[in-house]
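Structure, as structure tokens:
Note that this complex is displayed minus one protein chain, with the remaining chains in position.
For reference, chains read A, B and C in written order, and residue numbers begin at 1 within each chain.
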Amino acid sequence: MADLPSHHIEFRVRYGETDRMGVVYHAEYLAWCEMGRTEYIRSLGMSYAEMERRGVPLAVAEASLRYHAPAKYDDLIRVSTVLTRLGSRGLTFDYVITHAESGQRLASASTTLVALDPSGRAITIPADIRALLGGSGVR
Amino acid sequence: MADLPSHHIEFRVRYGETDRMGVVYHAEYLAWCEMGRTEYIRSLGMSYAEMERRGVPLAVAEASLRYHAPAKYDDLIRVSTVLTRLGSRGLTFDYVITHAESGQRLASASTTLVALDPSGRAITIPADIRALLGGSGVR
Amino acid sequence: MADLPSHHIEFRVRYGETDRMGVVYHAEYLAWCEMGRTEYIRSLGMSYAEMERRGVPLAVAEASLRYHAPAKYDDLIRVSTVLTRLGSRGLTFDYVITHAESGQRLASASTTLVALDPSGRAITIPADIRALLGGSGVR
Partner (left out) sequence: MADLPSHHIEFRVRYGETDRMGVVYHAEYLAWCEMGRTEYIRSLGMSYAEMERRGVPLAVAEASLRYHAPAKYDDLIRVSTVLTRLGSRGLTFDYVITHAESGQRLASASTTLVALDPSGRAITIPADIRALLGGSGVR
């Protein structure tokens, strides 16, 4: 993974993302991962919105998260995304979520996605999408 | 409004609906109103999901809310919904949100919805939908 | 309102903010308004997080929204925020939400907030907070 290119985004924690424990609710991190891979894909030259218009939606098939330290309201968050596996029928992104200013690691996560046909069945990832994503050097 | 039938739902506040102030985040109440009118429509004999399948999605055009007292985690919430206006091109639901056990009023709200055609333009509400909703006695 | 300073933020629509109608779910706009006023307050020289630490949380007491056109996934959104009223016990922000690239108006909204004491009762807004917010020229 060290040799693969990663992509970074930064944004501030929204008030509504926190819960009564005073920290970010754990489910919000999955939305942050989605934001990270959206911008990762855009950085390769095609928006995910365009991939959907071409009829290749990617659905999350598996997700795993480890929470190391809490994110708090108004914190500046950094999500680093890397495509770590590109198979014929699925692809895996790994994420590291840190406090942008201190560099403290807040969470790490991984999601595996599959391409769907219009009826919602998993299909082989089309060649042009594979070529696009493969531009990152992943295999 | 006193003479119009209302419909009630009850549910518990979810942890993720709270924010760091220790109370329910104000935007969540709009989702609760949506739950209220969904069950109101179902009580008239057709689910909103079925209305959408028939090609008559209803979009929220206006919303207003007044917050009287905070809802808290695990509170049992009651949403009372009433259809207060049924025009040719729009309809208005009013909501009262209370603490189910104490009866304390937490919020009151109103939303106006319009029917859309497939291209997203506001249309006259189809006669069968009007007849269904008119069964509540509203005008 | 024309003479009062406004503050602008821009961000992209997240996937999870959309609903099955293919557009942004109407409750999400309230969170966008919150983001707008957070940055508005920061632009005056104090973060809202700092205001909370000083013991002056602001709670939304009223909100109203008009939806003009739908926001879609990945759209670049612009929220313009202006403080339009600063009373002794409450303050009102108005918002215009537009499509950042086309300038199309998507929604307009207004929220009235009140300052709370630790027990959750509405209090007079402390003088230093009033002075800070009054720096915008509002009355």
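FYI, a contact is a pair of C-beta atoms (placed from the backbone, for glycine too) under 8 Å apart; a residue touches a chain by one contact, two chains touch by 3 or more.
Predicted model only: the values in this text are computed from it and were never measured.
Novice: Which of C:Gly16, C:Gly90 or C:Pro126 touches the chain that is not shown?
Specialist: In the complete complex, the chain left out is touched by residue C:Gly16.
Novice: Hey, which subunit B residues sit against the chain that's not shown?
Specialist: 11-12, 14-16, 31, 34-35, 38, 47-49, 73-74
Novice: Just checking the interface: what residues of subunit C touch the absent partner chain?
Specialist: Touch with the absent chain occurs at residues 15-16, 18-20, 22-23, 25, 27, 72-73.
Novice: Which subunit A residues would touch the chain omitted from the figure, given the whole complex?
Specialist: Subunit A touches the missing chain through residues 21, 26-28, 30-31, 34, 57, 59-67, 70, 120.
We take it that only the chains that are shown with their structure count from here on.
Novice: What is the chain whose Cα centre is as far as it gets from that of subunit A?
Specialist: Of all the other chains, the one whose centre lies farthest from subunit A is B.
Novice: Using mean CA coordinates as chain centres, what's the gap between subunit A and subunit B in Å?
Specialist: 34
Novice: Which whole number of Å gives the spacing of the CA centres of subunit B and subunit C?
Specialist: 24
Novice: Provide the list of subunit B residues touching at least two other chains, using ranges where the numbers run on.
Specialist: In subunit B, residues 27 touch at least two other chains, as defined above.
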